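In this view, the complex is presented without one of its protein chains, the others remaining in place.
On to chain A.
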Amino acid sequence: MFQSEIARFRKLGVQGLLFQALNFLSVIASGLMMWKALCLVTNSESPIVVVLSGSMEPAFYRGDILFLWNPANVPYAVGDITVYRVPGSEIPIVHRVIESHITNTTQLLLTKGDNNNETDTMLYNGMEWLERKHIIGKVRGFLPYVGYVTIAMNDFPKLKYALLGAVGFFLLIQKEHEHA
């Protein structure tokens, strides 16, 4: 199955191979850079997240995609829905701000999920308040259901590798059109 591809690679020569590799790398690099540009513009380290639990129902359900932003010098208000990550735990949590105090240095926040009965103090890993630096961003938009693709790929990592492998394979066997 690969014979014609291997024969074509051998015929390309060094310059041809460099062009093919550049094409492939350019696609990856442009994807990366667009993501990073989005991070910089929204001032958030992860501007698109997927809801994993049902603690914010009926506002957000498992599988929703949330769009975040983190305006730099604007304090968060009570009622904002924020995504935060407590140091020591890996998974960010999306809950609503119910109490806020502004100190000299930072803003202290207390959050609670709409569908939970108690505040998040148990989740703060020993801290009493959340600080501004723990917040990834606040929600400004969402898309329902689309996040199930990401959930499926996280629960079945082989699916993720298979998808990446298929995309890479098709990029490589496609004849590239741009070399001089």
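Everything that follows uses one rule, which is that contacts are C-beta pairs under 8 Å (C-beta built on N, C-alpha and C of every residue); 3 or more make two chains touch, one makes a residue touch a chain; residues count from 1.
The criterion applied here is as follows: contacts and distances are computed from a predicted model.
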Name of the absent chain as recorded in UniProt (options "Mediator of RNA polymerase II transcription subunit 20", "Signal peptidase complex subunit 2", "Trafficking protein particle complex subunit 6A" or "Eukaryotic translation initiation factor 3 subunit L"): "Signal peptidase complex subunit 2"
Of A:Phe19, A:Phe67 or A:Tyr148, the residue in touch with the unshown chain: A:Phe19
Of A:Cys39, A:Leu108 or A:Ile151, the residue in touch with the unshown chain: A:Cys39
Touch residues of chain A, complete complex, unshown partner: 4, 15, 18-19, 22, 25-26, 29-30, 32-33, 36-37, 39-40, 45, 133, 175-180
